[in-house]
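One chain of protein is taken out of this complex; the other chains stay put.
Chain nomenclature is as follows: A, B and C, assigned in order of appearance, with residue numbering initiated at 1 for each chain independently.
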Amino acid sequence: MNLLIISTGGTINKLYNELTGELQIGESVAKNICSLARGNMKIRELSIIGKDSLDMTDEDRALLADTIKSANEENVVILHGTDSMDKSAAVTAQSVKDKKAIFVGAMKPYSIEKDEAIFNFACAVGFLRSTPANGVYISMHSLVLPHYEIYKDRVAGIFKPLNNT
Amino acid sequence: MNLLIISTGGTINKLYNELTGELQIGESVAKNICSLARGNMKIRELSIIGKDSLDMTDEDRALLADTIKSANEENVVILHGTDSMDKSAAVTAQSVKDKKAIFVGAMKPYSIEKDEAIFNFACAVGFLRSTPANGVYISMHSLVLPHYEIYKDRVAGIFKPLNNT
Amino acid sequence: MNLLIISTGGTINKLYNELTGELQIGESVAKNICSLARGNMKIRELSIIGKDSLDMTDEDRALLADTIKSANEENVVILHGTDSMDKSAAVTAQSVKDKKAIFVGAMKPYSIEKDEAIFNFACAVGFLRSTPANGVYISMHSLVLPHYEIYKDRVAGIFKPLNNT
Partner (left out) sequence: MNLLIISTGGTINKLYNELTGELQIGESVAKNICSLARGNMKIRELSIIGKDSLDMTDEDRALLADTIKSANEENVVILHGTDSMDKSAAVTAQSVKDKKAIFVGAMKPYSIEKDEAIFNFACAVGFLRSTPANGVYISMHSLVLPHYEIYKDRVAGIFKPLNNT
């Protein structure tokens, strides 16, 4: 499987800066996670935008959609902050019709607790292995659903299906 | 998704016993990994056999196949040692026709390095989310394939596709 | 050894709050670290102040010194933020004359990377095992020195001896 991974920033990629005491966007964690495939995936990585998803602008989303659209790969995973993942996915879906694009994030940075990031990412990989229909999906907390069938419960900190199936 | 998880032992479940200095089969790690779904999966867990897969007998495999066959759940994940996973999957496939059963293991115990176990398990979950055809599959190292299309390269310690796709 | 551990907050005790995306002072990590003594230390724990050390006031420092002074234990470890650890230690030294009090902190939260916190804490424990002279000490980055012989190099993020020995 040829897989393009586009990292846009987000909590999943945050690192603790011990000199400032703040969390900041670090390098994409995709390479670390993909090493678990032990060579069974051909990866290309892009890092763009590099923001908290709350700070993402319309221009950022247009750039993201264009980047996905113009890619050669049919399978695309997008690392993205969880707060506006749904919005970026909706914008992407308007123009990207011929790919399987899956948005992945995490409530906790990989650098703090990697379990959730690995889990959410790997669910996307497993879903892609089934050669699903083209579309824009979100993979969070074991769900992999079309982007319009999943939402973030901000009080609980859990992604849930819109139609409770 | 209702998911039955059957733990048969295997490296994935091994724990270090500091009094003997040996690794031994511990409790199933499934509960820990499934907590990452944050309530989005209904889990039932069974622990049977509790062996290294090299020690598994024909009777063990028959018991495993029967357990899967008689389960109410359509989706089944089997935690299993990697050395004879293919054999147990083949036996299972002879009698189990109406389910999606996925064998999952790890080269390293979850208790030593949890990344690989989480990754292999979550690939199975993501694959199941696509509602695949009934069948017996193996999920290892990012591949989720029908059991007869994947093998363990014992020199490299990597599962690989039989037809290099 | 009877040991009093006073947690005042500080980076060492910070936890990631996934709902706010912020780090906040959590429960004292002392209990977790002290479990490594496997019963060889009698611990009493107090949590007071609960602040970043940059926010600590003169009143806070007076409270800390009083708490140490009035304790029955001869050996006291204080978990404290690294930024004003030296100041709190100096205030403590003015009134506490009959104890061994050691300030311990970490540049990285225990919850993010526990190695440094365990290391700095255990250096204090090992130093106390030598039954040192009464005094107020700082244990950071392998140094255990009287509080006036060590400083934080804020550019490098490393505690260093004032007299380079």
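Here, contacts are C-beta pairs under 8 Å (C-beta built on N, C-alpha and C of every residue); 3 or more make two chains touch, one makes a residue touch a chain.
Quick caveat: nothing in here was measured; it's all calculated off a predicted structure.
Chemist: I'd like to know which visible chains would be in contact with the absent chain if the whole complex were considered.
Modeler: B, C
Chemist: Touching the absent chain in the whole complex: find that residue among B:K69, B:K87 or B:K108.
Modeler: Only one listed residue reaches the unshown chain, and that is B:K108.
Chemist: Can you work out which residue in C:I6, C:A30, C:V96 or C:V125 touches the chain that's missing from view?
Modeler: C:V125
Chemist: Take the complete complex as the reference. Which residues in subunit C touch the chain that isn't displayed?
Modeler: Those residues of subunit C that touch the unshown chain are 1, 33, 36-41, 114-116, 118-130, 132, 139, 141-145, 156-161.
Chemist: Just the residue numbers, please: which parts of subunit B touch the chain that's not shown?
Modeler: Subunit B touches the missing chain through residues 11, 16, 18-19, 21, 23, 52, 107-109, 111-113, 154-155, 157.
Here is the rule we go by: only the chains that are shown with their structure count from here on.
Chemist: Touch graph of the chains shown: is it line, ring, star, complete or other?
Modeler: Shape of the chain contacts: a line, open at both ends.
Chemist: In terms of Cα-based centroids, which chain occupies the most central position?
Modeler: Nearest to the common C-alpha centre lies chain A.
Chemist: Suppose you list every residue number at the subunit A-subunit C interface; are over half of them used by both chains (same) or under half (different)?
Modeler: Subunit A and subunit C contact each other through largely matching residue numbers.
Chemist: Just give me the whole-number Å value for how far the CA centre of subunit A lies from that of subunit B.
Modeler: Chain centroid spacing, subunit A to subunit B, equals 26 Å.
Chemist: When the C-alpha atoms of subunit A and subunit C are each averaged to a single point, how far apart are the two points in Å?
Modeler: Computed from C-alpha means, the inter-chain centre distance equals 39 Å.
Chemist: Going through subunit A residue by residue, note those that touch at least 2 other chains and give them in order.
Modeler: 157
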